[in-house]
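Note that one protein chain of the assembly has been removed; the remaining protein chains are unaltered in position.
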Amino acid sequence: MTSFGAVFKVMSKDRFRTTTKVIGAEVAVIVVSILWSWVTGNLTGGAFFGLTAVWSMPAMLAAFIFLAVANEHVYTRDTYRLIPVGETKLYSANLLSSCVMYLYVGVVQLVLYFVTITIDSDALKGILAGMKAGMESPNFSNAEAAKIVFGLLLMSCALILMSWTTISLVHLVVSSTNNFLPNVSRRAVNVVLYVIVIYLVVRVAAFLISKFNSLDSMMSAGTQVQFGMNIVGILVIAAIEIVANIFLLKKWVETIPN
Amino acid sequence: MTNVLAINQLTYKHNLKTILNNIDLTLETGKIVGLLGENGAGKTTLIRLITGSAKGSGTIAVCGDSVAAHHKSHVSFTEQLRGFSSSTRIDWIAEFYRTVYPDFDGKRYEELITFLQIDTSLKLGALSKGMKEKVVIALTLARQAHLYLLDEPFSGIDSMSRKKIISSIIKWKPADATMVISDHYVSEIAPILDEVVIVKDQTIYAHKPSDAIREEFGIGIEAYYESLYEGGVNHD
Partner (left out) sequence: MKFDDKVPIYYQIKNYLYHEMMTGALKPGDKLPAVRQLAVDLTVNVNTVQRALGEMITEGILESQRGKGNFVTMDEERITQLKGKLVMEQLERFYEQLHALNLTDEQIIDSLKQYIAQRGQQDDQRLSN
């Protein structure tokens, strides 16, 4: 039997390559944007950090999608499914590998922010002061600001995890039903599933928007608890989906024939 | 002799259509077995059921172990490297195999690569069909498995590559391992087969030693195989 570490290693090596390409592209785009601003004479104070922050979002999204694709490939390719490990190990190595690689992308973003903030420090001070003055009621202490950032990070991690497990669940259910349903009912199942997924995506998006809108009130003790509960809720859903996914892998999910 | 494979009452349905119906099959250790049948007869499905890539009902025991997850460490299958992108180098794939399969023998792999004249710096997407099949064979045979499953290793391959692959099978198959080679075109591999298994009408239609076919019916393996489709030979 192959060790968890070996499976994790081969999966991560591949994903490291992919995510590094995404980061490379991101940095290239940022550099080009900065050069362009400089050439056109629009290089204002804070542009380094501003452009990095702008391009960081699509880069994170691209990394998320690429990692989701890598995740799903594992379930239906003999290359991975024939590795002598149990489905539970295979599944956990797969998910963990994507999480670690996403963390890697995230840390690189923080480094980019840090570097560009240092470059732009003078200009940013002014902007930050203006923002603070613009906000009406709460005057955040540094500790509270850190708390908010930490809470949001935790929430993002939980949401990303749940997104991946949900994508897997849909994929694996479709793959399982494809094996034993005739073509007509197969299409019906697929339609129903897509409707459910779209509904879920809309719900999560709405939830996120409401969360960000109520950032101000996040400091009250009651909302903090509620926020924490939300994170736990998301993690519980993800855990249930993980169990369901492993069960589907064991019982029904076949690989794509050669 | 011990059995490397014992299949009992195996049934497989796909989209409510029966592909294999109530199959029994036992293979002994140390044999080269031809798995013959028309395209779509269920040869690939049978192989996929043995590896656990497809899920049917019934029992399949490999080396006496009927837990599907355990088969994977006994079985080496000619997987078509679908999990790798076309920009992956062969070196990288070999490293993947080395990491993931405890029975991957680096020395055997080097010998096979040299014998089959494979340039390992090439990328997967740059390989011709024959070259890719050689890579797949090298990776499959480099493992020290008990059961090798070669799914149509000769389809669409030039005769020089075919000869090389056949030679490497003879050279590198461990004496105590059994090898199943599926093909719908028999004549090229007939001399190396100990036994033939013919899949037809959703079942194992015949399972005989090849020299017994030659002695019993006085015809070649290919003629025998074709006669089954014409109903020419009476057999029990």
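In this document, chain identifiers A and B correspond to the written order of the chains, with residue numbering beginning at 1 in each.
Keep this in mind: contacts are C-beta pairs under 8 Å (C-beta built on N, C-alpha and C of every residue); 3 or more make two chains touch, one makes a residue touch a chain.
Predicted model only: the values in this text are computed from it and were never measured.
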{"item": "Visible chains that the absent chain touches, using the contact criterion stated earlier", "value": "B"}
{"item": "Selected from B:Ala6, B:Ala61, B:Leu124 or B:Ile219 as touching the chain missing from the view", "value": "B:Ile219"}
{"item": "Residue among B:Ile7, B:Ala138, B:Ile157 or B:Leu193 touching the omitted chain", "value": "B:Leu193"}
{"item": "Touching residues (missing chain, whole complex) on chain B", "value": "30-32, 163, 166-167, 170-171, 173, 175, 187, 190-194, 210-211, 214-215, 218-223"}
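The criterion applied here is as follows: only the chains that are shown with their structure count from here on.
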{"item": "Whole-Å gap between the CA centroids of chain A and chain B", "value": "41"}
{"item": "Contact set on chain A toward chain B in their complex", "value": "1-2, 6-7, 9-10, 73-74, 77-87, 178-183, 186, 251-252, 254-258"}
{"item": "Interfacial residue positions of chain B with respect to chain A in the complex", "value": "13-16, 44, 48, 51-55, 69-70, 72-73, 75, 77-84, 96, 99-102, 151"}
